[in-house]
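The complex appears here minus one protein chain, its other protein chains still in place.
The block that comes next holds chain A.
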């Protein structure tokens, strides 16, 4: 299916075009329009891919492969299953708020900004598709570098430190993954005599339990940093806080999901036995993330930090679901990823808009914003309620299925996870109460709170709300799609060409 590499190339080319179109001397909105055209085209392309792949034609829905560096057994191989498809859709949908809402008001070098945003998206798309481990690593790096530049150039007051921290953490853990990849490839070469980076071939490697555990840990740590898993989450609050709005949305909405995706595809499915032995630790880490993230979230004064820690808490559910060892938990984890992407992405848009208007993220200096910004505030209220897991919205479906799957293997873990739901109500409502309700703050003049959300913002965020409601009341299509295809499921070549 030639469309798979096109899904990666299109945003990259569109980004280049946006950059080139912004090279003139006069400031212009042209790059912005080019970027919008790109993501619309991307949506159309993805729709075509979805329709041609069809529903239920087998676990693997699409396949593409050409040799790349044959001498080393490296191919440009991509395969798409339902999990990839769901996450590709999430990426494409979230590129709309990134581009339409936040990239519009970038003062300097909008072309370059959009180039970086779109290459990050291209890298993420590649990560969700690549089934050659070398290609996967390539895309893994591709999405990090532009994000690093985004934070470094367009970030807030403490951006340099945050960018370096982000880079060190992700790069360091990426190196660990590279070592694990090479180890796996070499072991496979030793035992079979063929040198290959192919995911499906490597899945058949015979490993001793100890080596399997060591290699799995290499992958696990890389993805755990990304997800993030406590205590490897420390890069996230700083990075989120300092990143420009589009960067925060990309990070929370999509980049973190590559961690969850990697855990499913390259930890649980590639090393099933080692992962099963690792389950108790993973469950403990997941529940620790849920509770620790929520606890720290409610202690924050900085709104973006609060949302960032709430992400740590929400994604703890993903870790629980992935390691629950049942398809139910896996499906729940995927729904949780999608719902978290939508709700937290929107919350970052809101926090970013507030920062643009009030020039602060400090909730001690906000308060009573509902009077000045009723539309923005009611949208924030909606997403805060979604984020606390109200039934009828997407987050609840994810959390419920994950907890149900967890209850089967360990009721105490599930009870602790459910306690996280109480804390999520505390921090979500605290945020709403401190920033939007109560008497108008004495800090920034409420009359200068700037304009309320207009048609553009309300349309994009309104659609996001509708998606969350649909996901919460009729999640079945996502649930059906979201079970990942294992490397042994059926030969992907047997799928459509």
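Everything that follows uses one rule, which is that a contact is a pair of C-beta atoms (placed from the backbone, for glycine too) under 8 Å apart; a residue touches a chain by one contact, two chains touch by 3 or more; residues count from 1.
The criterion applied here is as follows: contacts and distances are computed from a predicted model.
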{"item": "Among \"Succinate--CoA ligase [ADP-forming] subunit beta\", \"Fe-S cluster assembly protein SufD\", \"Xylose transport system permease protein XylH\" or \"NADH-quinone oxidoreductase subunit L\", UniProt-listed name of the chain not shown", "value": "\"NADH-quinone oxidoreductase subunit L\""}
{"item": "Listed residues A:43, A:326, A:360 or A:459, member touching the removed chain", "value": "A:326"}
{"item": "Residue of A:203, A:221, A:429 or A:463 touching the missing chain in the full complex", "value": "A:429"}
{"item": "Residue ranges of chain A at the interface with the undisplayed chain", "value": "165, 230-231, 233-235, 237-238, 295-296, 298-301, 326-328, 331-332, 368, 370-371, 374-375, 378, 385, 390-392, 397, 400-401, 403-404, 407-408, 411, 414-415, 418-419, 421-422, 425-426, 429-430, 433, 437-440, 473-476, 479"}
